[in-house]
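Note that one protein chain is taken out, while the other chains of the complex remain in position.
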Amino acid sequence: MLKHRKSLTFRRRGERGAEAGTLTAPLESVATSLNVIAYSQGQLIEKSDVTLEDIVELRGKYKVLWVNVVGYRDLHTIENIGRYFDLHGLALEDVLNGHQRPKCEEFEKNIFLISRMVELGGHIDTKQVSMFLGEDYVLTFQEFPVDCLDPVRKRIRESRGATRRNGADYLCYAILDTILDDYFPVLEEISDRLASIENHVISHPRQKHVRQLHDMKRDLLVLRRSVWPHREMINSIIREEHSLFSDSTRLYLRDGYDHTVQLMDIVEIYREVASGLSDVYISSMSAKMNDIMKVLTVIATVFMPLSFIVGLYGMNFDTKSPWNMPELSWRFGYLWSLGLMAASVAGMSWYFYRKKWIDLAWLTRRK
Amino acid sequence: MLKHRKSLTFRRRGERGAEAGTLTAPLESVATSLNVIAYSQGQLIEKSDVTLEDIVELRGKYKVLWVNVVGYRDLHTIENIGRYFDLHGLALEDVLNGHQRPKCEEFEKNIFLISRMVELGGHIDTKQVSMFLGEDYVLTFQEFPVDCLDPVRKRIRESRGATRRNGADYLCYAILDTILDDYFPVLEEISDRLASIENHVISHPRQKHVRQLHDMKRDLLVLRRSVWPHREMINSIIREEHSLFSDSTRLYLRDGYDHTVQLMDIVEIYREVASGLSDVYISSMSAKMNDIMKVLTVIATVFMPLSFIVGLYGMNFDTKSPWNMPELSWRFGYLWSLGLMAASVAGMSWYFYRKKWIDLAWLTRRK
Amino acid sequence: MLKHRKSLTFRRRGERGAEAGTLTAPLESVATSLNVIAYSQGQLIEKSDVTLEDIVELRGKYKVLWVNVVGYRDLHTIENIGRYFDLHGLALEDVLNGHQRPKCEEFEKNIFLISRMVELGGHIDTKQVSMFLGEDYVLTFQEFPVDCLDPVRKRIRESRGATRRNGADYLCYAILDTILDDYFPVLEEISDRLASIENHVISHPRQKHVRQLHDMKRDLLVLRRSVWPHREMINSIIREEHSLFSDSTRLYLRDGYDHTVQLMDIVEIYREVASGLSDVYISSMSAKMNDIMKVLTVIATVFMPLSFIVGLYGMNFDTKSPWNMPELSWRFGYLWSLGLMAASVAGMSWYFYRKKWIDLAWLTRRK
Amino acid sequence: MLKHRKSLTFRRRGERGAEAGTLTAPLESVATSLNVIAYSQGQLIEKSDVTLEDIVELRGKYKVLWVNVVGYRDLHTIENIGRYFDLHGLALEDVLNGHQRPKCEEFEKNIFLISRMVELGGHIDTKQVSMFLGEDYVLTFQEFPVDCLDPVRKRIRESRGATRRNGADYLCYAILDTILDDYFPVLEEISDRLASIENHVISHPRQKHVRQLHDMKRDLLVLRRSVWPHREMINSIIREEHSLFSDSTRLYLRDGYDHTVQLMDIVEIYREVASGLSDVYISSMSAKMNDIMKVLTVIATVFMPLSFIVGLYGMNFDTKSPWNMPELSWRFGYLWSLGLMAASVAGMSWYFYRKKWIDLAWLTRRK
Partner (left out) sequence: MLKHRKSLTFRRRGERGAEAGTLTAPLESVATSLNVIAYSQGQLIEKSDVTLEDIVELRGKYKVLWVNVVGYRDLHTIENIGRYFDLHGLALEDVLNGHQRPKCEEFEKNIFLISRMVELGGHIDTKQVSMFLGEDYVLTFQEFPVDCLDPVRKRIRESRGATRRNGADYLCYAILDTILDDYFPVLEEISDRLASIENHVISHPRQKHVRQLHDMKRDLLVLRRSVWPHREMINSIIREEHSLFSDSTRLYLRDGYDHTVQLMDIVEIYREVASGLSDVYISSMSAKMNDIMKVLTVIATVFMPLSFIVGLYGMNFDTKSPWNMPELSWRFGYLWSLGLMAASVAGMSWYFYRKKWIDLAWLTRRK
């Protein structure tokens, strides 16, 4: 149902007509908690449920500071963070709103990015992740605690790979890349569902497949609505000269850009396949209808003449007149009438067989 | 109905072939009245039903002067306002016309903007709001008194937020933003309606749903026709260097631009969903038709052989000949015929059951 | 019918493979006649059926000279005019051809514009008006005498408005604007027709509505084919720096451009509505078919068992055997059989009622 | 059929994976023959079946040398021509291939153009014409002898018009223009066919119209595939500064460009009309189906109750019991039963008439 997908509904501000930049906590949000991971190539510190003061203290001591803000209930804390890190009021409003398209906006002291994590439940939906990239920090804001960023955390902890060697811009890329990486298994899931619907629609079309296709088309709309602006966002980072993104990170982003192109490609192909299946459904239905009508017509055409014949010899004309139904008193009248019927059936069958309406394979097939 | 939507009908000038720039009052317009709000950060004055002289007097004493002109019946007053504020004749003609697309045109001394307020009645429609932005004033023109700008007025009065601190360009943005803000609840309403139609179309398709979908598609066309040029208008203000718009206001407009993009996104998605539902309707109908035809065929196929058998033994052949219907005088002739019928029914049922035409679930379902 | 619309047929040159620039009079053209209106702000002279010599004499004495050439039968006159005003051979060929898209081409000494007047008959069609704009003259060429330019003539005569104050470029704009103005009532007419078809298609779909919709779609194609290049033409005049168009006239053309955008908007919306109505038609038809089939199925399902029962007791088994149809000799055998039938009807009715196939509202509705 | 249209099939090189620039004669090509027309404004020489030596001798003596090469069987000759005129190997490969899109490529010493002539047989197809334009020569290559360039030859011979006065670039334009000119009668033919299908589809839809529409859509695809790149080709010549094209010829090409735009316009409109007709066909079919089903339903609904009544009084209940079918022994029993039937027919007829299912006009119409 339309209303159950967050990313297709939306609200703007708490109060209708409120001033731009007004912060309002979303109704169902959880209590705000701050987690921090700070690291240089050799050092690493990781703390949960810290306060802003802890963060202020950590800052500058490590090459990269990653603050993850979860839950928007405590507006005051968020405003303080905003003030400390020079976050623009309009950006913070977008963070809290939760229904923004992925985008990238440059402010004086930091870059604001919105991305969307994909969630695969009964329906596919997406959840906003907001990021601020500064010289030496990355802030991520999420409304709910569960996220898909554990692989990034693990790589930082294990001091494996490029993450620890590079700065905040690479961390920002790594987060984006991990979020996009999660779209692939979702598309594989959709691919499986499509293949399953496909098999059924062609052999046993049922009305529930129409509903499933309709839902799948909407899932694909949700995905497209999320992937497309991701692509534009990454492209704008690659093209424009943001001083906060180094050339080597931009090379990695080019790779991320390729992934968004690939995702769009697949989403579009699945949309076309799903559309095609709707047509296949209609065609199958109309073919089945033809089959049903042929059966009815053949039955009616065979039995109506028979019924006529048996009715004929059931008439009660007075057989005293030699002109009235002499067949009734023939010695072989009954056999004559049976022969008449057999001839009628044979004639009709031959005719339908010649017209290819009677399809022996179809008659005996188990369907 | 097409004619009932103002924004899909149109007129151009009062008289066919009239000169460009000719002012003609719309037929159904109300008497012209002027309301003014003038404010600096610390001062505020608000007056209703003022004359042009009052306005002239107020001008220059406050940082921002907002004149709201309602009703176009008194052409003379409007011409006077036009002359005093240096409004171009073609712009004034567009104001009175009331069927313009949202747009932004720069003149020598002011910027002319057209926006459209959304109205949610039985059908969705939009109403033109025209604005002139000058160095220290904003003029708004509306054909009818009811508008959606009260939140702006309230914010000015309460001296809350950025509106009072900023100049006329910010007021102009605030008005635009409030107008666009009103599109969101309308889209939520459409979302609800779509979800309701969706549920019905899949389970109980009725012809009225076709009509509702058709109406909804037109509602969405009306919205798209209004939102799309809003987006272009705001984009042109952001891109071009209008000296009347400050950099900070342009930052706010970037936010407004995002909202138009979001609106377009949602409108397009709803259009696709509505189109998809038309297909679902056709599919459901054809599935239902198949069900109906199966019932008819099964009934006909079961009862036609039965009717044939009972007709057969209703024939009046003279039973004096041993060849004529000997079954009639058998001791268990009647039972034999009943057995024949039972066998026929059983055979047919088994055949249809094997063909999956008889669907027990369907037969007992309450639908 | 396709062939009846001039603007969808076309010819190129009189003779197949003729040289570019070859002038050929169209077959059905009328005799060529020249009318002239010459005016400055204070002076006005208007003459019908003049010769080229009259024109040569008038030229230079007035600020603007407007020569209207009607009918292309006299090729010699047209060639002379071409030579006197330095009109390019390819342009003159386009004038005579009559099937050109609206366009604007700059030549050394004048600008060549093609516009198309709309005609509202049974079908909508468009008629070419060709114009040459020079320093101090406007030449208009039309194949047939009836045109929609009388409002322009009237404004010149009455010395009203801007036309008399401005130069030839403004006259050229005024003509274009008047031509475009005429598209609006045509679109209102289409709007009325669409609304009427819409009402019928939903309540009483008939095959003639399919034909009407098909015709309307073509009318809209004809309009789009005319309006779209008008828009491009005006846009190119606004953008490029034609020395013959003054800045103030260009401001008026911006207004004309808005009108073409609005026209395109409406044409596209009507095209979508008309397409939607085709789908509504199919949906209505399939809903009606379902209704019809339900009636047939209900009737067949109710009466076939009845016919079976009455046939059963019409069998002629010898009632001497106690096993043969004992019901026939029961005292209440007839009532028993009637009861059986009533039970069958009641059962079937209840079943169909529960399946919602029997819709009391539908049965009693007058349709 | 798809395979019968040359321009929808294709081959690349003689041998799979052959080197680019390998020349292979097409299988069904005819023997190579060279024809030459050389002219200055006052001089003209025309020779058939010449050798390369003849051409070398003629070159330089006349302003323009037009060599028409027909048939590709003699690869050696073609290679010699290529060597003498400095034709690039890849260009010659494209010449021989015969399935290229219209295009224009500039080489060091000449410009290579590919155009396609239209052929109107049962199906519409196009045939490649390749051209090389040099300083003082035009080479044309055609696979088969029949072409549409006779009007150009005639104009050269008759020394009429601009062709003789201008250089090789104008000849090149004249050839292109003549080829494009030939598309117009083909479109008129399609217009006639469409109008004819249209009339039939609405009144008497037959399955052959579906096939005809399907073929026509493909004809239009073939045309679009040829016209569109013509347009791009001419546009690129106009835009870019090829030193071989003079300014005055470029003016003529602007005219040719207009013609391609017009052709595209018409092709697109016809494609939309043809698509619309497919929908009209489906709508007509479903309307006819409704009519048929109504007839069946009315017949069944009228006769089933009648059959029931006559069956009822054909039951053999023992009339000794006063409860068993007393009607049978009534004096007016038969009349009573006839009355019952008449009432049933009247009731049903009235009901269907009120539902508008029985349409007197339809019943008596000859269809």
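The chains carry the letters A, B, C and D, assigned in the order they are written, with residues numbered from 1 in each.
Going forward, contacts are C-beta pairs under 8 Å (C-beta built on N, C-alpha and C of every residue); 3 or more make two chains touch, one makes a residue touch a chain.
Keep in mind that this is a model prediction, so the values were computed, not measured.
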Residue among D:Asp74, D:Glu105 or D:Glu119 that touches the chain left out of view: D:Glu105
Out of A:Asp86, A:Glu135, A:Glu240 or A:Asp255, which touches the unshown chain? A:Asp255
Filtering A:Lys63, A:Lys127 or A:Lys294 for touch with the omitted chain leaves A:Lys294
Positions on chain A contacted by the hidden chain, ascending: 148, 150-152, 154-155, 160-163, 174, 177-178, 181-182, 184-185, 187-188, 191-192, 194-195, 198-199, 202, 251-252, 254-255, 258-259, 261-262, 265-266, 269, 272-273, 276-277, 279-280, 282-284, 286-287, 289-290, 293-294, 296-297, 300-301, 304-305, 307-308, 311-312, 314-318, 320-321, 323-325, 354-357
Extract the touching residues of chain D with respect to the undisplayed chain. 1-3, 8-13, 16-22, 88, 90, 93-94, 99-101, 103, 105, 205-207, 210-211, 214, 217-218, 221, 225, 278, 281-282, 285-286, 288-289, 292-293, 295-296, 299-300, 303-304, 306-307, 310-311, 313-316, 319, 325, 327-335, 337, 366-367
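Operating definition for what follows: only the chains that are shown with their structure count from here on.
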Over half of interface residue numbers shared between chain C and chain D means same, under half means different, so which is it? different
Averaging only over C-alpha atoms, locate the centres of chain A and chain D and give their separation in whole Å. 40
Length of the line joining the C-alpha centres of chain A and chain B, rounded to whole Å: 25
What parts of chain C, by residue number, touch at least two of the other chains? 282, 286, 289, 293, 296, 300, 304, 307, 311, 314-316, 325
So with touch defined the way it is at the top, what topology do the chains form here? Options are line, ring, star, complete, other. line
When you check every pair of chains, which ones turn out to touch? A-B, B-C, C-D
